[in-house]
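The structure's right below; bear with me while I get my questions together.
Missing here is one protein chain; the remaining ones are kept as they sit in the complex.
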Amino acid sequence: MATKDAPVNDPMLDPRTGEFLVIGPGHTFKSVTEKVSRIVLTSHTPLGWFFGFLIASGFTGMLLVAVTWLFLKGVGIWAITIPVAWGFAIINFVWWIGIGHAGTLISAILLLFKQGWRNSINRFAEAMTIFAVICAGMFPLIHVGRPWLGYWLFPYPSTMNYWPQFRSPLLWDVFAVSTYATISVVFWYIGLIPDLGTMRDRAQSKFGQFTFGMLALGWRGSVRHWVRYETASILLAGLATPLVLSVHTVISFDFAVALLPGWHTTIFPPYFVAGAIYSGFAMVITLAIPIRKFYHLEDLITLRHIDNMGKVMLTTGLIVAYGYSTEVFMAWYSASRWEWFMMWNRMFGAIGWSYWVLITCNIALPQLMWIRKFRLHAGLMFLMSLIVNTGMWFERFVIVVTSLTRDYLPSSWGTYRATRWDYMTFAGTLGLFTFLFFLFVRFLPMIPMSELRLMLPQAKVRAEAEPLPEAGD
Amino acid sequence: MAHGNNAKSLPADLSAPAFVDIWRTRALIAGVAFLVVAVILGFLSGDHWNHFLRGWLHGFVTCFGFCFGGMLLLMTQYLSGGKWGYIIQRPLEAMTRTWPLVFLMFLPVGIFGASMGRLYIWAKYADWSTALKNHLITNEQAHAIRWKALMLNTKAFWIATIVCFTIFALYIHLLNKWSLQRDADAGREGNVTYWRVKFENLSGFGVLLYSGLLFLLVIYWVMSLDPTWYSTVYGFQFLVGQAYQVLPLAILTLMALSKAEPIKSTFRLIEQHDMGKLCFAFVMLNMYLAFGAFLIIWSGNSPEEIPWYLDRIRGGWGVVATLDVIFHWLLPFTLLLSSDLKRIQSRLAVVCYIMIFARIWDVFWLIEPNFRDAARNLHLSVGILEYIAVPGALIAFWMAAYFAELRKRPVIATNDPHLAEILEQEYVHA
Amino acid sequence: MAQIFDRSSNALARMSLVLTGLIVIALGFSLDELQRSPWVTRQGQRAEQPVEFSHKHHVEGLGIQCQYCHTSVEKSSYAGIPPTRTCMNCHAQIWTDAQMLEPVRHSWATNQSIVWTRVHDLPDFVFFNHEIHVNKGIGCASCHGRVDEMPILYQQNTLQMEWCLNCHRNPAKNLRPTSEIYNMAWTGPTDLKPVWCAAVDGKTGTPTSQDVTCTSAPPGQQAAAEEASLNPAFAGLHAQAAAATSTDASPAQLPASLSYTKFTSQEALGLFLVKHYNIRTPRELTSCEVCHR
Amino acid sequence: MPLPEGTYGLLAEFDTPTHLVQAASAAYSSGYRRLDCYSPYPLEAAAAAIGFHRDEVSLVTLIGGLLGLAAMFGLETWISLWAYPLNIAGRPYFSWPAFVIPAYEWTILYAGLSAAFCMLALNGLPKLYHPVFNAPNFRNGATTDKFFLCLEATDPKFDVVETRSFLEAHAPVSIVEVEY
Partner (left out) sequence: MKHMHGASARALSLGLLALGLVLVAGCREDMQDQPRMFPQRGTTLFADGRSVRPQVDHTVARGQLDEDQFFYTGLLNGKETDMMPFPVTMKLLERGQERFNIYCTPCHSRVGNGDGMIVQRGYKPAANFHDAERLREPLSHFFYVMTNGYRAMPNYRAQLTPVDRWAVAAYIRALQLSQDARTANVPAGTQVEDLSTVAEKLGYPASFAGPWPEPANTAVHTHPNGKIVAGAPAEDANAPEGVIGGSGSTPSQPVTKAPARQ
């Protein structure tokens, strides 16, 4: 708890509220623009970048091997079989798509709620969303065994006279995830256009000018354009918010609509959404902290951001905790022996350890974030973000595996043990995600410059009463 | 920040205008009138005051929602920050201070409903085996009553309610006390941070605690009317439902108060717009939870769960359910889509009334079909009119208490960094 | 400083946007056409066969029935490609030195099968069964077309799933009396060419095609004639089991009083047959309970 | 169509948004209608100053959303009732609760795409070549930290000399005549 005599002489602190500033003091339009665009336009790529990129490429290569082998041999190389017919594929799918949620959420909800601090992190959070959705979308696709027939999922006049079955949550997934991917890309690109204009105008090389120029679509900053642009942004944000909620809701329906104990429960939609935001923010922190350190962006991604994201994580973590406890309570209150057994088995069954891992990572340890000092410590928060994402992965593991391995009928009970291909694929998607992210930070402005400018005090149009600096009329 | 030169100044008298007393008197008169009608209906209906009691439960749940929903929203705004929360702080505090009245309202529910078993079949047929033998309850009900006896018994019912009320009362006390203390603490270096953190810490845990305890209470009060049914999202739905009924009330209060100082100079169009948007968010959230739960149970189509909905859809209840969706979602959603509407007080007021009415309508839909005579059988009787009269009386009395509390304190908290922004020249954009 | 892009780039940019849209639409249409084209379905293509066997000659010209060669069509999922021996039934003596038949003689002499090119080739995941189709009112020609008019056999229909479903969703339009299955020229009843059908309540109570009798002649006299001629005519044939005869073939068991209905359109006949052949409706077929009882 | 030649307009550069808004509103109130402001971040005050308040993006988005809703719900209904009726555990063919979800997703998809593409179309983008890019100082600052007001030659009130002196009264950093 803070004391009444909190220090106020830190330049990064707002004297009015005692909170950290969202953007460091002394910045001008030009300085923020240069700071961000230099990372891309420099001809000296930091060695560290190459090092990281190499590792990420290695993992991506592993993914390629794993997926190629999968295509050649079939999904039998994974551990999936009856009763756990989904296994790692769905666990990773839900985990990745959950991570994807923070990007759109940061951009959209915080934009709607006029939370200025979003501006510094929304661009790379959105990029993270897109890459996470790529990783996520891959899993159901490769899980179907013959991904080249994936287009069968869409309604089109096929020669099979087949049309999708709209009562299935798996089909809802198709529409939810494809819409989510499309809107995320559109939202991200629309947000990029003014910055691409900046990059075009600042690029020195012909190639840079041409490429950024093409991508910027000739953006010239006309205020009429800006008005429409702002409307479109707000609308997209307004649309993306319910979209984000709906996507993870639909994913929760994948489970909740089935009658399996531990799956069929009405709390799933809100608690999945909260969990998604939880892991998404954790991933943003995982990315933001090394980036701000590496590119010296401490005055653009300030401790305020980390503090706020910590608070969001704490909140969503508590909603998730609420969900867990509700489940435990209802397992008893339902008066259903199957529900009660499921809960017992989840906690103390063959893989009960995974439940306690998830409780530790998702509920117990994150309570440290109640402490302000903890939230303001970048290193600890980085660690915490990793813990939370581990916990969220185990949450999906627990939901999928414990429920599937212990069905209503003891005769259909089974076990699940992932194979090395499962692990390689999962680790590979981590590599792909990082790979794409490395490319992104190198080739695109990772912080929206136009929005940073808007946050500077000099962006305000002053009242008419103020005199012009020089002679007026 | 160049705002000093065109900012308004805060009026000297920050207490609510005198016309609030007139509202209070009117509310009292309405309450008495409703109560008289309710008693007459109770005699006329000839159902041993059954419907009177059900109506009472309905009114109690609604008033509970106003009072403690106010507390929930109050704590939430401390956590989220923002100007919208700042200006509704004091009305919300006034709502919370009505809690003794709400507790009084609970007593008939506890005494007649639970202790005498007039509302809850788990209380009436605590001896489930005899009741089952006499075919008074079904196998499923007997199983549920037996299994849940540890929780669903009269003693636990009373203990849980009283413990929860005690905890909430403590919270309400602290929230109200500190709020005044903070105002008195104005002007000292660093105190803004001090109070902000203090309120954040109190509210953070408070919201968590309230969410959990509310679930427990609504299980006791409402969900256990049908002891066989269960839904994990139920408590969360109630939580959102309370915000859904409190926010419009707060907006209506502010808009009514803005006819005079001090709210006149502190309630800006921009905050009104923001609160309209927040209403929209709650409209969506409420519908989202309700539809999600419905879809899961509809898809599951299992005999343990689906009867709860069938009781509330078949036998004429479909009309009520459809209207519930229309009031709860379709009307406010469509109206709030327009950004103009959120800026015009008279129109926004209509939406607020619709939302509050929708919530009351929804509670009716939740409560009445639990009873065997009404499940899948909506029929007009004298008794059912009690659902207008009794809640009408209780809500009116509660309103009177609320208005009385509103008058007791300044309606604007002064020691808040947001105050300066509130008084700033309005620069409205889309 | 010159601009990065010159003036033409605006037009180019717009053009490319429009073109992209058009290409996407065109691609959609062409793929849609392509997947149904003979290039994919092999519809109407005459495959090269080791022997240029003419169905037209053998069926239309010589009047050989389908089952003469495709012996298993009525009782197994496969219609069956006849063995060389079936060819030799006749060609042992006629056309014995025809050059065209050399592969047949070679096969006969060496005991090596003739390797025909499959014309109606369904994917292996399709479990098509000839037996049920020909026994429940689907004529050969319904799927294979007028084979009797094909000098070289080809695939008349697409054999794509939508083609199957078109019939399965509305089988009535293709059903015919079981007596007309192998009639290549059957076209369904009309006003000028009505069909009379009657259903017998089978012993099992479940309607099947065996319990439906159809005739293209007015049924009155026919039924009477059957009844009249049966008993005395064949009493002498089976001295051994005369006793059994009297019970088995007793008039009581015969369709004594069949009530025939006259059909003058395929729709009406189809609906009648759907009911009495016990053809499942799509609603029944798509129910989980069809398999998971 | 012949290519336009000659002067596109006069481009005045300002250092602060306040100066831009003042100059712009002065230009608008003195009768200029074909004018535009350029700023490196959304500057609604400037748009308001040149008389641009409402845009149609919201309307198009709403229509797009409704179209998506109707399209998907119609598609689902058509498929489930006519094209491919499937009996799933006895649930009705017209399973509206399930249909809500894809319809909802397409509402958002269509609305979102409508918003994005409508914004680009109304803004006349892509427009890779534009006369204002001819001004070297425009490319140097318009997307970084400078504010521009362009009074266009197509305006009936436009006169190279007069307009220049009008602009000079508002203390611009520079005034450049921009060619097509």
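By letter and in written order, the chains are A, B, C and D; residue numbering begins at 1 in each of them.
The rule is simple: a residue touches a chain if its C-beta (ideal position, glycine included) is under 8 Å from a C-beta of that chain, and two chains touch if they have at least 3 such contacts.
The structure displayed is predicted, hence computed values, not measured ones.
Between the chain not shown and the residues A:67, A:236, A:251 or A:273, the one that touches is A:67. Annotation: of C:89, C:190 or C:278, C:89 touches the absent chain (contact as defined above). Interface note: of C:17, C:47, C:152 or C:167, the residue touching the hidden chain in the full complex is C:47. Although one chain is not displayed, its contacts with chain C can still be listed: residues 47, 57, 60-65, 67-68, 71-72, 75-78, 80-86, 88-98, 105, 108-109, 111-118, 121, 123-125, 226, 228, 230, 233-234, 237-242, 244-245, 248-249, 254.
Here is the rule we go by: only the chains that are shown with their structure count from here on.
Two chain pairs are in question, A-C and A-D; the one with more C-beta pairs in contact is A-D. As a whole-number value, the distance joining the C-alpha centres of chain B and chain C reads 69 Å. With centres set at the average Cα position, the gap from chain A to chain D is 29 Å. Residues of chain A in contact with two or more other chains: 161-162, 167, 200, 213, 217-218, 230-231, 242, 253, 460, 462, 466.
In chain D, 44, 86, 88-89, 91, 98, 101, 126-129, 133, 139 are the positions where the chain touches two or more neighbouring chains simultaneously. Residues of chain B touching chain D in their complex: 291, 294-295, 298-299, 301, 337, 429. Contact residues of chain C toward chain D in the complex are 1, 3-10, 13-14, 17, 282-284, 286-288. The touching residues of chain D, counted against chain C in their complex, run 3, 85-90, 126-129, 133-134, 136, 139.
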